[in-house]
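Read through the structure below, which is laid out as structure tokens, and then see the notes.
A single protein chain has been removed from this complex, and every other one stays in its place.
Labels run A, B, C and D following the written order; every chain starts at residue 1.
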Amino acid sequence: MLESIRSIPIDYYVYLSTVLFVIGVFGVLIRRNAIVVLMCIELMLNAVNLLLAAFSTYLSDAQGQIMVFFIMVVAAAEAAVGLGILVMIYRNTKSTDISLLDNLKN
Amino acid sequence: MVLPIFLTLAAISILTALLMVLSKNPVHSVLYLILTFFAIAGQYILLNAQFLAVVHIIVYAGAIMVLFLFVLMLLNLSKETEPQKSAMWKLSGGIAAGMLLVTLVGALRGGIEVTIPENASGKVGLVENLGMVLFTDFVVPFEIAGILFLAAMVGAVLVGKRDLQV
Amino acid sequence: MNSLIPLIPFLPLIGFAINGLFGKRLSKTAVGVIGSGTLLVSFILSVMCFNQVAATGPIQVTLYNFFTVGNLSADFGFLVDQLSVWMMLIVTGVGFLIHVYSIGYMHDDDGFWKFFAYLNLFIFSMLLLIMGDNFLMLFFGWEGVGLCSYLLIGFWYTNKEYGKAARKAFIMNRIGDLGLLLGMFMIFQNFGSLNFGEIFAALPTVRLEAGVVTTICLLLFIGAMGKSAQIPLYTWLPDAMAGPTPVSALIHAATMVTAGVYLVARCHPLYNLSPDAMHFVAIIGVVTCIFAAIIGLRQNDIKKVLAYSTVSQLGLMFVSLGMGAYASAMFHVTTHAFFKALLFLAAGSVIHGMGGEQDIRNMGGLRKAMPVTFWVFLIGTMAIAGFPLLSGFFSKDEIFAFTYAHGGGWWWGFAGLGAMFTAIYMCRLLYVTFFGEFRGTHEQAHHLHESPKVMTVPLMILAVLSIVGGFLNTPHFLHLGNEQWLAHWFSSVIPLNEMHLEASTEWGLMIFTTSLAVVIIIVTYFIYGKTSNLPVADSAQGGLTRLVANKFYVDEIYDFLFVRPLEKLSKMFHYYVDIQAIDGIVNGVGTGIQQLGAQFRKLQNGNIEYYLLGMVAGAVLLMLTMWV
Amino acid sequence: MTALLILFLTAIAVLFVGLKYRSLLQPLALIGTLLALGATGYDLFGPGFGWGAEYASMFRFMPFADAFSGVAILATALIIGLSGWGFRNLNSTLGDHYALILFSLCGALIMFSYTNLTMLFLGIEILSIPLYVLAGSRRDDPAGNEAALKYFLMGAFATGILLFGMTLVYGATSSFDLASISRAIGNGDQMPSMLKVGILLMIMGLSFKVSAVPFHFWAPDVYQGSPNLVTAFMATVVKTAGFAAFYRLFAIAFPGAEGFWSVPVAIIAALTMTVANATALFQKDFKRMMAYSSISHAGYLLLAVLAIGTEGADRALLFYTLTYSLATICAFGAYIAVAEQSGDGSFSAFNGLSTKQPLLAAVLALSMLSLAGIPPLAGFFGKYFLFTAAFAKYPWLIVLAVINSAISIYYYFKIIIAMYFTRLSAEDSAEADAPNGIVLPAGVRWAVMLGLLLIALLTLAPGSVYGLI
Partner (left out) sequence: MSLIFILIPFIASAILLLLRPAGLSRHLALVASLANLVATAYCLTCDYSQGMNCTFSVPWVASAGISFSLGMDGITLIMLVLTNLLAPLIVLSSWGKAFENEPRYYGLLLMMLGALNGVFLAQDGLLFYVFYELALIPIYFICAIWGGQDRIRITLKFFIYTFVGSLFMLVALLWVYLQTNVNGQHSFAWADLVAVPLSPEAANWVLLGFFLAFAVKMPVFPLHTWQPDTYVTAPTGGTMLLSGIMLKMGTYGVIRWMIPLAPEAMHTLNPIFISLAVFGILYASIIAVKQSDIKRLVAYSSIAHVGLIAAGILAWNKAGVQGGIIQMLNHGINVVGLFFIVDMLERRLGTRSLADMGGIAKSAPKFAALFMIIVLGSVAVPLTNGFPGEFLLLNGVWNYNFWLGVLAGLTIIFGAVYMLRAYGLVVFGEARPETANFEDVNPREFLVLGIIAGLVIVFGFFPQSILGLTEMSVDRILGAVQL
């Protein structure tokens, strides 16, 4: 079982996660809708989760998967708070466009 | 046998992730992201982390993404209202992200070493095993996560509720 | 006696203190009495010292240790030996006469008390200069007299030109002082002491590098050049005539300016070791002697003529020193003190009588109105011109003889040329001033009067001294019974200088110079005394005359070479270097940082997208350190 | 751990009490923090409670964590002291505010004591999430909204980076436990590049938390937009927690890899100081200036991280964070009193304060001098200890830091100039005498006086704190 899993080099997982992570970063950079940006961040976290799970399996160590749970917890909490903030802003500005909010500056 | 599955799932996840990022309609983005999550769940199963896969689907696809979708609907955001960045800006974002990818991959290349223990078992991802670890060594963070939730809850209420005094 | 010696300089200091602090509230008589009286006591004490020195030899008195730093130590101490006691007599004696004279001369001046305070301070400084037993004490006096000179030249402070003249005097003196100071450092470095006695005692035993003695002597001589107004530092002395006339008599003729001569004489053991330095002294001396005399030929200010004459005579003294005839130089210092003080005071009397007029073109025929003044002026002129048997005759003749003996014909000729010019301009001055018709204004004619007794009596005393002063040191070959008395007096300090001349040669030289002097006196009388062959107005002068009358434009040259570049440099340093360059750099650094901040500031444009992009870019850059 | 429990329970209590008895909230929160402070002191100076000092490989409240907890709790206590005035306009949400601050403080305590990356991650999140909310707690204030959004989005983004780094470190070392990581790294001569990338990414993530360049962009905007007291909290407790966590991570887990990470950290430190100080020169708004000031202090504080392994680096960090926090809170106390009464947050609000309100002016002036590191104020000793610790390793960086602290004088002194040297026009002077001039609220007075007293104490006897750990 483990052998068959490990027939895939761990490198593949690392690269896959990296690519997904960078796609998330890319999304953060090019999107203006705060909700989509938040989703991209979720994608980044998922890339991390995937890698953690892979490491966990390869290392036969449960800590990695435990960490994934905690990340999920945090992601959920962040999503709740973040969406709350977005709603609050939307109420005031009728928009979720992040580039409209640039009144605080030097 | 495993490798083709992995590659397929990887391709799906990357493709849907890209579509999520590039799609003009935020609702589509949500849906693409859910697809990505499913692909990732597939990877979890492939890694023999079934419990994780289930939780993943429930929490992400089931809860978080629904929350996103719900907010999108609530705010009535769609393709028409979706603000778009200029091509120039997208290009520079692409270049930045691309360079990050290049540097990351370049740095990692050839340097990925995982020390595989002798007495490894494939069972780490099973509920029993995870539960043991979670409620012994990791019981403190588990409890601490409670504080986090409480704080997040209070916070969400604070920003969300209408001000009574006014 | 020894305990009284400090009183000699300090009495005038006390006089200065009393007059300076309370003079304003004292009557003029009291001020005058205090000013002159302290000096008189000092003079009497000096005479007592003289007797003591004659009887028992030099006296050394140490008051206290001025400072000790490592082995660099200097006492506040006095050395009264044959040389210094002689100078003390001149300073206190002539000084006293001039003080008395000043009571009359300055009587109507507001700053009467101040004047006497300054004069007393000057006497104090001068006495420190000559009585000090080490170089530091000498330097105290040296600078002190310079200071008093400054104060007194600028005495009439409301006149800005006078103030400038005073400043010029002080600064030029300071240039010399620097030389003296460096000389002192060098002496201390080589001899480990500043005390005259110790230095000269150590001289035979100390091994000196070649050129060191010469350097020391030249540095000391720079000091002497400043103080004694030698080329190139002479220009302050004519300007110093801005001060009241007694000042010119006391400081700028009789005493202070001879300090340089005293210094070289005092340090003669050093100079004797350095023929080069002596040569230099002689050259400077002779050039100054002739140059100043030439300028003197075409001056029309009565005091200026005397000033150039002083410069010229000082040059002559340095020729003597350069020839090694130290005693002769001191002899000439003595006689010069008499007749030059006399001439200045007499000139002062003239100015006093003329109500402040100094241009001889506006005088003439004063001999009738001011007989005493005329006679004493005549005596002074004859003395300086070398009229036989007057004081100047002997002292100058001795120098000429030495010059001929040690330097040869050429030197003798040059020195004689200077003396010849001296006779010419002095006679011109005498005749133009006192002969012919009165050319002043009507008012001046009305005002014209002989000076009061308090002024004329000192004049008469000085006149007598000018006549008989020469007999202090008559040459051997004349066999007047008092041969070389002064030289012998000095001989324990300054060894007798042997002169290897045939008596006939000496006779020949003397007859030649004497007859020349007499011829000049007569010829100039016919030029200036008989006919009214007056000096022309400034504007009418041309060519060489004009060049000479304008003092060869030396002041202008100095102005061009030193003063104006300095002022330009000052402005340049201030505006371009200090403000623009250095402060510009300093401020530029500040501005640069601010500019940097201005650039950084643009990054913070409030747009979150830029921030995110910036973070990613930063991450990429940090990733690059993987390859470092 | 006792302190953490007390704080958590106080927060819960505050939540419930806040529903009804609002006037009790401040005293309650204050008592809770003071109790927690006492408990920390008891652990630190006294015999200790004998339990909860450590658990598994999760946390360890040994002197280091206790001492820093003391700093953070003290800072919070002072801020709560100020809050009587600062939160005076809040009604229904007052209890939430106190609770969130206390929750956030709990996160900080976890960050001081963690021995496992999981705990670090949770600590950071517990610290941050309440702050995302607090930044936007004035719901109708556009500036607050903007601040909250910026803080949140960038914070979440940075969390992603931090997590990716943690994961790579985990993959390379097979553990989240700091000691195990350290063992796995050994002396650092055979580090896989995965580990290096992981460390780098963690540096980036933590740099965001401590607002180091180039991850500092959030700080000025968020500081400016947030309510004043929240800003004060961010500038002090968050900064302290971030640096303690940073230090702990690198001192326990990565000391063997120092040869690798010291270069990027040094670069970040250099950039942080320079950029922050240069930019701060242009600020006209007090809070924005303080934001850049806090960024620049982050640059100096990174020196403590660089000095890991040198005797006294942790003590220097402790002393610096304490003096920095005290001075910052005093400054904010004065600012809150002045700005909220004059309605002006720019420097000109301080014009002539020395005649209007001499005590406040003196407090603010001394805070500024201390922040600028002018001897003999406590801030100087903080800088001194830091610079000494890092000197042997990074002399060039010390020179740069020194130059930067000179630059910083320029903007710190702007306040002093406004207060003391700006001569008021006749009109202004009349206004100063008017009854509606600046008054000094009692809470602010006591808080700043206490802060000032502590600064003075640290000035006279720096050894009292420096020798603690």
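Operating definition for what follows: a contact is a pair of C-beta atoms (placed from the backbone, for glycine too) under 8 Å apart; a residue touches a chain by one contact, two chains touch by 3 or more.
Small disclaimer: the values here were computed from a predicted structure and weren't measured.
Asks: The chain left out here touches which displayed chains?
Replies: Taking every chain of the complex into account, the missing one touches C, D.
Asks: Quick one: say which of C:Phe16, C:Phe43, C:Phe170 or C:Phe191 touches the chain that got left out.
Replies: With C:Phe16, C:Phe43, C:Phe170 or C:Phe191 as choices, the missing chain is touched by C:Phe170.
Asks: Return the single residue from C:Phe66, C:Phe200 or C:Phe280 that touches the missing chain.
Replies: Touching the chain that is not displayed is residue C:Phe66.
Asks: Would you indicate which residue among C:Leu89, C:Leu182 or C:Leu478 is in contact with the undisplayed chain?
Replies: Spelled out, the listed residue whose C-beta touches the missing chain is C:Leu182.
Asks: Which residues does subunit D use to touch the chain missing from this display?
Replies: 312, 315, 355, 369, 374-376, 380-381, 384-385, 387-388, 391-392, 395, 398-399, 402-403, 405-407, 409-410, 413, 417, 420-421, 461-463, 466-467
Asks: Spell out the interface residues on subunit C facing the chain that's missing from view.
Replies: Residues of subunit C in touch with the missing chain: 20, 24, 64-70, 72, 76, 136, 139-140, 142-144, 147, 150, 154, 157-160, 163-164, 166-167, 170-171, 174-175, 177-178, 181-182, 185, 188-189, 566-567, 569-571, 573-574, 577-579, 582-583, 586-587, 590.
Everything that follows uses one rule, which is that only the chains that are shown with their structure count from here on.
Asks: Consider the two chain pairs B-D and B-C; indicate the one with the greater count of contacting C-beta pairs.
Replies: Taking the two pairs in turn, the one with more contacts turns out to be B-D.
Asks: As a quick test, compute the distance in whole Å between the mean CA positions of subunit A and subunit C.
Replies: Computed from C-alpha means, the inter-chain centre distance equals 97 Å.
Asks: Calculate how many whole Å lie between the centre of subunit C and the centre of subunit D, each centre taken as the average of the chain's C-alpha atoms.
Replies: A distance of 77 Å separates the two centres.
Asks: Where in subunit D do residues touch at least two different other chains?
Replies: As it turns out, subunit D has residues touching two or more other chains at 118, 122, 125, 129, 132-133, 136, 139-140, 148-150, 153, 157, 171, 174, 193-194, 196-197, 220-221, 279, 282.
Asks: Where in subunit A do residues touch two or more other chains at once?
Replies: 10, 14, 21, 24-25, 28-29, 32, 38, 55, 58-59, 61, 63, 66, 70, 74, 77-78, 81, 84-86, 88, 98-99, 101-106
Asks: Note which residues of subunit D are touching subunit A in the complex, please.
Replies: My answer: residues 117-118, 121-122, 125, 129, 132-133, 136, 139-140, 142-143, 145-150, 152-153, 156-157, 159-160, 163-164, 166-168, 170-171, 174-176, 194, 220-222, 224-225, 279, 282-283, 288.
Asks: Show which residues of subunit A lie in contact with subunit D when the two form their complex.
Replies: Residue list for subunit A touching subunit D: 10, 14, 17, 21, 24, 28, 34, 37-38, 41, 44-45, 47-48, 51-52, 55, 58-59, 61, 63-64, 66-67, 70-71, 74, 77-78, 81-82, 84-86, 88-89, 91-93, 98, 101-106.
Asks: Going by the contact rule set out above, which residues of subunit A touch subunit C in the complex?
Replies: Checking each residue of subunit A against subunit C gives 25, 28-29, 32, 98-99, 101-106.
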